[in-house]
Every structure is written in structure tokens, then in C-alpha cells.
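One structure, pasted below without further comment.
Of the protein chains in this complex, all but one are displayed in their positions.
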């Protein structure tokens, strides 16, 4: 699993704090004495997979490096309703100012990890791995994808720069599969594999003949997927995509595909309910 | 309705594009000829309220100012399944490179606007207005809140800087309602109203006596809310919060509160299904 | 009093140092040995209210975290001519490089605090509080307003985003007081009070009827102010503005207004004379 | 005269607008219709030298490039009370949002230019040129120095990086004038002249013998200045500094010094009174 | 060939101009009248491959968008001594201010393209392609690699993020080839190929058995390379690296390797001699 770099995390956390605090937390600064201290427990209010504790730690640290943050669970762990996953202690002003931003990160990442874990469980025992997509919240891709990995999923490419995926529209404009794959091989940087989107068995055959390293099976019936999986064995990886739901994911996995990508993991996961309980 | 400033939009769009494109769209650059052009239609695939067209326009514009973007619907309009809400035309490279980022914004904002519209419809005819919270995706608050407004909701404060909200924990640390409100009045900047969170009728009475401009009724039974609404009439605004669902929102509105705030609008709205159909 | 956030302070201090040091302090780097150390006393050379010590501390810290900075007075304290308000000790290069920038902050902020204290003293015993405006040095608003607060004044809104102030020109374009206030109530974010500028008693009446939370009395004669103060009692706060001088401020305060705003505090306060005395 | 680069101006203007507008001008956005237009005249309300028109133009342009800005006077021109120095026309929202920031720049720069012009007039007919210092508002040095130049003054070095000025404290730590000048000559970059601060005729002699290109005469009596001017003739430039006031500046100039530097130009100039008159 | 994105180019060009111009081109601003115009020809003074014209165009454009820049050759073209590769016309101040920065880009990129072209010519007719490395000037990688591509070379991965290259030291710490490749396959993102550095035929065999997509042959004798090329045929790509010189590159290519990477292309290419001839 590849976590975001410290630089990326810091940038995201600072922007989030700046967005929320702006020129100052006027309530806390005017109502809470500078010297007041308190403790707090971060509590899961509905069962799920916790993710984002390291981000929450950084949020409190950025607001005030002297706030103590003690993880009581690890990112990627399943937590019961009522479980305390972290404790904080220190300046009351800092803790109250950081609270909402820390929870916003935790709730979103835990929501994604929780939904991913359900998909992963649904395909357990098959060959298929659950994969994310680029359908992430703008500016939060590295966290969204980290949450997927913490939920047990695998990461697809991170952007348009670190993987070649020749889609339907590329093929139409490029004038066919063979010239498109050849152009990508010649012009793309050495080190990226080439994946081609296909909608029929015939297209899959073309893509394999053109030397594709992986196939993206777009919205295909299980029978067709199965046929392509056979064709591709030993020559290219296969990924099913489109219309994937918890109800049908196991049937798709049963076709033998290597990967199943699910946009909903990152664009429609409901937040996990998490709260900060303050103790004086 | 207060839309984000051009500066804020531009910053968010540029970061999103940078995150996705990084050092270059290796597929498009190697496979699509520089001079190729295409058209595209942005199509709604499940009914909802469209929001984010102005952001999508900016995404295409930032990738290539010569791409033409024609809105066929306005932000805040309800759209049927299959409706085309915008068309693009121009450089095929630019359109394919911008596609995912534009859709990510549109899908998120339209999802929020669509859910908000359902809450607004549920309280229609009552005094209550649906309000958002600070439970937004980090870095995207101005878009999340814009989407709420486009869906018909009202905006609460944007951050810790532009509204004084004295919560339970502030009251406990500050040593009571009267000193907390007095401190906020004295120390907060002139121009912000003061809202106090209350959990009982007694606390509401205290807050009103202390001169609060608004009350936040936290997770309260309808009967209690009703009683406080009576007490506050002509003295302070009332806002219900906590545990609000589509199923119970109308019952809450019936208590006579001025506002009902709903965190789920921005932390758990599923994305609206929207696609770009390319035409050569 | 709401001090600037650490992030804002750091940004301002870094830009100031960058502006002064650029690619390097060529005198100090070439003339002073790297290992030389010295002490220094920050001395007030004309009596006044000291403000900006925390900013000065940060300036030295940013240039070299090992420089020791000991405050001998607190921000907001009155200092006699000759008083030492802080001492520094450490690297001679760092101290000489930071000197001018630290003093520039101190002199400006202390100048503002000193002038504010004179206005505050002039209205002592009345109901009126001295208020700042948005007439600040571009980029330094949070320091200018902090200095006003340290001098004993109160802060008006910080920008166009955290307070609604409907001025003469807004009223003319919006087509009158009632529609303008209604539009602000409906479209502005929940949490901001609404202030209306008035030039006559009649306008004040209209604004009160429209539900304004505060009135800005622009360049008005004391008799009129007195009349409006009566009208507004218990309904809205009153602020006098325009043409305020040390000579007439007490007469204005005597009208019973809640606030008197003074642009000169931040746009025309002369710098306080402050120096750094180096000791080897 | 060396105006700030477009990059510097743009950075300063954007930061100023961001500071004032933040997440949006809530009054104007909610009260003024998007399609409303207006005109405006920038009017001088007390006589002085106008400076900052080009900055004001940029402020309006940054808020909305379609606002028309017509200069009716040139930066550096003297203006009578009541003179219109520029006119604007366009979107009412844009003009009202930009107003305060544009005026803040104009008032500060015109205040500096006006005070400079008075000093320049006071030494007219002598050899001396009025010079600014590094005692500027942090972050605004390039504007403060530009205003001095527009007022008829000359610019000293812009920062610690583009001029070598060996002050009293450098000399003490470096162990004397000769070694200090030699170190600066050897270690400083080729292209900068070397100025040495002196407090006595003896020190001036030492500095000249050490090869200084210029002398800074710190707080010296006229007789001494005169003596040093004689010594330095043809060998080094002379600059008087410290305790300069409008009352004594001509006497100082009469000593024959080449430059007189005045910190008050930039740290204590009162703002010039300038307003924007809106016309519908 | 994948050119840098407009965003990357603009960032690099602005930083370069800022570095050179700083607070202003004091010579040009004081000596050249604002209204003066001139023309200029960019002339190659020793034969080579021109690269960087599009960057130079952007340099002039950033300094002054009204300067006209006409390419007379295309990036990647070979130019004779004395050839004019571009002409500029417009503001004399802008052209003189931009001159050095534009030439610095052109000279560096053309130097790299010219050296690359010599390596490419040396292996002409063999299977091998010349490849760059990550040994680039810090901050200029996208230009250095673009210049290699313009010279006819191919691009290796752009950074540590878009290609998996398991080197000697990774293998030692990871405990062998098989576990390292398995870990990369499991933990790395889907879409990147896996390359393994080998120093012996035995190691190459291990890497192939572990499923490596490509082998890096480090400082190997031709006979060994040949043997590994045979082993890898149809299973993995081969790249020779280390100690490559113009004198021995053809012998290396003759071993049948797919790629030969040459650090000197970007860390030791001498600048091509290019000048700007001004015409009034």
C-alpha cells in the first residue's frame, strides 16, 4: 500500500484548516481561555472500517503541535459502534478549533474504507481484486485512494500520467486498436503498461493482437467476460468495469477477471458517523 | 445566493487538474493527433438537479481556452434522465484530458443539489428552511455549499471565522451561558450574530436571557422544540440539528423552527450519474 | 481580542523578510563572521503603547530559530521613553539581518495602538467604543486591526465576507432600504448581522423598520445622532462615522452612540520611534 | 524611475483583494443585481500629489477585466481639492467590491508622494536629493518606494541584497572600518557600491581611506557634515540621515551633502483623502 | 513525444524570469525609453539540434505578451552555424529583459538535443533506442527529457512515481528478487511495469522467473548482455546502463538490447552556442 507523501498530506490538511479557520475561530478565541485544557475521545457511532487516523493526527498537530494524539486503533481496522479509535489531550482552544476538520477527514475516509471492505468481502475466495477509479473528490484523490487501500481494495493509476488507458473514444479518434497501441508504445514513457478498453470479444482479440498489457471490459455480460478471460490468460490482465453493485459483484468476479473497478467506492460512499467527545 | 469568487474557483479547478494530469496525459498525448477535434454532450443518466456547470466550463477552459462550452441547462435546474445539460466542441486532446475532472465536479455538486432539493420539497409550506453544515469535503466547502444553495437550501456560516456558534463544549469550558455570550459579545468582531447550542428548555431560556441572537436545538424532541420556538419568538432564530432524515424532517419543520440543518447533504449525498458522449 | 492565526502571521513575516533579504544580506554575510554573537535591546524612543512584540519575536525566529527573544513588556502596555520592551541574544548575523523588518512591524503596530489609546481615552466614561475600519495597509489588515485591539479599540468586520454593511450606493442601486435589507436577509449567509448606512433620521427610521441590526450614522450632526440613538434603543446598534477627530470624538460619544469608527487609526497613525541597541 | 514589475504588482494586488473579499462580498452579492452597472469618479478631497493610479487600475481589472478605468491625471501629478483623477464604469458589483482596496492603495501612495514632494520642494536649488529608506510597510516596499519616486525623491537600495551599507554595528563586530570595507569588497558581489556609516569626521576619514564609495552621515551637526562633504568631494558620495524634519532639511541640504534620507516619508506619511463617487 | 504541460512550462518560465529580474531590470528601465522598439534574430553559432524554441517563445510572452515571436525552425531540427531559428520584434525593454533567460533555456535544451542526436546516430540500424535517466538538473527534468525526445531519444520514467525500478539496493534490503517483485506487484499501483536491475546472468534468470517486465543490465560486458538478451526475448525488455560513451555505444547496441540509457545526455551536455542579434 502506498500512502500519500508527507508533503501531499500536509498540503491537503493545511488547505482544509485554512478553509475552515480563515482569519480565526472567533468563537473559541473569544469564549475559551487561552490556558484551558481538555481531553477528547474520537468515537465510532456506527460500525465500520476506520481510516484517516494519521490525517486526523496531522490536523491536530498543525493547529497546535503540543496537542497529544494517541491512536487506539490502526487505520484499516474494523471498529464496533462505540469504539474509541483515538484520544486527544491538550489546549482546549486547539482541540475545539481542529475538531470539525479532523472529523471531516475521518468520516469521509472511513466511509470509503467501509464500503470498500464490503465489496472485498463480497468477492472473497475468487481471483478478483476490487479496484478504485479516478472518480474521486477533486483535490482529495490521494486520500480517497488511500482509504480504498485501507479497506482492502487495490489502486488503479493515480492520474492521467501514470498509466496508459486507451478508451473507446481514443480508439475511434486514433483510427483503430492497432495504431493506437503502437502509438502509445512508441510515444508513451518506458515503464507504463498499456490497457485497452473493449466492448466485444472481437475488440478484445484485436487488443491482444496489438500487444495490450491489460483489457478493460466495459459493461459486459458475464458470458462475454468469461470468454475474454480465457483469451487473455497469460497474455494480458482483465478488468471489469461499469454497472458494478454489491448485488452483482460476485457474479462478475466468478467470470475469472483479475480486477473489478467500482466508481461508487469514492464518489458515493456515505460518511461513517464519528464524533469527538470532550472531557474536562 | 453567494457563489464562490472566481479566484476560489480557479484555485480549486487548477489543483484538481494538476492532481489528475500531473506531468501529462500520456494516453491522449501519444495516441490522439494534436490537430484532431471532436464534440461532446454532457448527459444526465439519472434524474436530478444539475449543479456545477460553471465549474465544468472552467475545467475545459483551463485545459484549453479554445474549447467551446455551451450550457443547455442552468445550474439549479431539474433535469430528466437523458437530458443534455451542456455541449463541448474543440480539440479532442483537450476534451478527453478534461473529461474526468469536469465530470467529477458535476457529479458531486449535482448529487448534493439533488439531495437538498428532496429535503426542501419535504418541508415545503412550512416556515423552515433547510440549512447546510461545515461537514463538507475538505477543500471543497465553497462548492458543496454552492450546490446546497442551488438545490434550494440556505447556507450556514462558511467557517469558524464568519459566525459565532457557542456549542455545548464551549459552554462547559467557559463556565456557563451568560459568561460565554458576554465574552463573545465583547471579544468577537462587530458584525457577527451569536448562536448558542441548547439541549433543554432551561438552557434555551438561559441563552435567551444572555442575549443570544439564535439557538441551535441539538437532537431535541418535537415537543421541546415547539416550546422553545414559542419562547424565542421575536427574540432569536431557532435551528434544529442532529438526527435529521428525509423521513422525519417534515415533523421537525412542523415545530415552527426557522432552520433545519442537515449534515448528510454534503457528507453523504451519492453522486448523480453524468457522462460525456463524444461525437466525431 | 482575536489575534491573527499563526498561519497568517507566518505568511506576513516571511513575505516581509523575503522582500528585505531577497537573495541575501550581502553586507552582513560578507562583513560579519558566521560565529559572531551579540545582544540587543529594543528601546522605545518616544512614549506610547507597544504592539507587535509577538510579530517581532517571529521575525527573529524565522531568520534564525536559535536567536533568543525575551519580552520585557507585553503587547498593549504603555511604555515610557527609554523603556526596553524586549531583548534579543544570539547570532550577530541573524540579529542584524532581522533588525529592520522587526522594527518596521513594531513601529507601525505601536503607532496604531498609541493613536487608538488616545481616542479610547478621549471617550472614557461614555457608552461609546472606538472601532476600526477597512482603511488598512493592503496585506496588513490583520496586524493593523490587532494593533487597534491592543490599543483598546474594538474590531469592525475584517472584510467584505464577515459582515453585511449596506451603504448609500448599495441602497441606491438596490432601489431602497426595505428591498436591500430583505435581499441581504434572504441571500446572505446565516450568522451575519445586517448594518445599514443612513444620512438622515428618516433613513434611520426606514432601516429600523426594515429590520436592520445596526445603523451606520454617516457624517451626521450630534443632534441628529442623538435622535437616532433614541429611535434605535433596544432595536439596533448605532455607529458614528466620518470626520471623526481627537478634537470632536468626545462630543460624538456624548450622543450615546454605541460605536465610533475612525479610519485614521490605521491609515494615518505616525510610526512610534523604536530602535534596536546592539551590545557586544 | 523604476516601477515595480507587473508580477510584483499583481501579487500585491491579489493578496490585498483576497484579504478584503475572502470567500465573497456578501453585501454586494446579495443586494446588487448581477446585471446592474454604474459609473464612478475618483476624487481628491485634499490637495496633494496623486500616486497609485496604475495600481488602482489593476485592482478594478483583477476584480473584473470588463470594468473600464480612465485615468484623468497621471501618477506624480499635483491635484487640487475636488479634482477627479480617474473614472470607472461597468459592473456595479465589481466596482463596489473593488472600491475600498483601490482607495487604500491610492490613499497610502498619494500620502507618501505628497509628503515627499514637500521635502523635495524644501531643498530645491541645493545639490541634495531626497532619498527614501527601508522603513516601509512590510510587504509594500516596492509601492512605498515607487510613491517616493513619483513624489520626486530618489530611491536608496531596495533591500539587504542590492547595496552594501556597513553600519555602526557591522563596524564594531567586524573590528574596524578598514577590515570591514575590505571584506565587503572581497566577499560582496561585483556590481554593488559600498557605503559606510560614520558618526565623526575621524570615522569619515577612515572610511574614505578604506575606499568606501559612499558615506552615511548619521545624526551629525551641520558643521561636521560640511567638513566631511569637503573631504569626500570626488572620492565618495555623502548622505545625511537621522532626525531630518521639514523644518531642518534645508539647513542640512546647505551643507552640500548629495543625499538626505527621510524615514518618515514611508513610515509616517498621513493618507491623502480620496473618495469614489458613484453615479448611476 | 510527450511535451510538458502548459502549467509546468509556465511555472518554470516564471521562476526563471523572477530569478533573473527580481525587483526589476534596473539597466533597461533606466536607460531604454519605454516606447523604444527593436527586432532580434536568434542565431545558432555552432551546428546542432535546436530545442527549446517553444520555451523561448513563452519567455518573451511572459515578459510582454505584445512581443512578436516567429519561429524560423522547429524544435528538433538540425541547424547550421549561422542559421536564424527565430525572430522577435516589439518593445526594446521587453526584448532586452527577456534575452538572457530565453537564451539560457535554448542553449541548455539544444545542447542536450544535440548530444542525444549523436548517440542516436551512433546506434542507427540496430534495435536499440537511446534512453534518458533521472540524472537531470533539479527542477528542469521535464525540459531535459523533452530535449532528449527532440534529439531522437526515448524517455524513461519521469520520476519515482511512474515506473517501478527495483535496483540492487532494493533487492538486498528486500531479501531477494522473488520477494521484491512479488511485493511490487502486490503493492504498486496497477498500470506500472516492473523493471529489475541485474548484474549477472544468474540474476537476470531470477528476475525473469519472478515475472519482471524489464531488466536493467548494469555495467555489463557485451557477452553477458547478449546472453541475457537471448534469455529475455519475448519475456522482458532489456536496457543497458552504466559507462556508456559515444565510443562504445554501438558495440552495446550490437548485443541486441532494447534500450541504452545515458546519464550524460542530461548531466554533462555542453550548451549549444546561441545568440540574440538585435536590429534597430
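The first chain written gets the first letter, and so on, giving A, B, C, D and E; residue counts start at 1 in each chain.
Basically, a residue touches a chain if its C-beta (ideal position, glycine included) is under 8 Å from a C-beta of that chain, and two chains touch if they have at least 3 such contacts.
None of these values were measured; they are calculated from a predicted model.
Engineer: For the chain left off this view, which of E:5, E:116, E:136 or E:261 is in contact with it?
Structural biologist: Residue touching the chain left out of view: E:136.
Engineer: With the full complex in mind, choose from E:30, E:124, E:200 or E:248 the residue touching the hidden chain.
Structural biologist: E:30
Engineer: Among E:69, E:105 or E:259, single out the residue that touches the unshown chain.
Structural biologist: E:105
Engineer: Which subunit E residues touch the hidden chain?
Structural biologist: 12-13, 15-16, 19-33, 36, 38, 92, 96-97, 100-101, 103-105, 107-108, 111, 134-142, 158-167, 169-170, 172-174, 180, 183-184, 186-189, 192, 263-264, 267-268, 270-271, 278, 280
Engineer: I need the residue numbers on subunit C that touch the omitted chain, in ascending order.
Structural biologist: 14, 17-18, 21, 23-24, 26, 29-30
Engineer: Applying the definition given at the start, please give the residues of subunit A touching the unseen chain.
Structural biologist: 1-5, 7-8, 142, 158-159, 162
Here, only the chains that are shown with their structure count from here on.
Engineer: Taking each chain's centre as the mean of its C-alpha atoms, give the chain farthest from subunit A.
Structural biologist: Max centre-to-centre separation from subunit A belongs to D.
Engineer: Quick one: subunit B and subunit D, Cα centre-to-centre, how many Å?
Structural biologist: That gives a centre separation of 45 Å.
Engineer: Quick check on subunit A: which residues sit in contact with 2+ other chains?
Structural biologist: Those would be 21-24, 26, 29-30, 158, 161-165, 187-189, 192.
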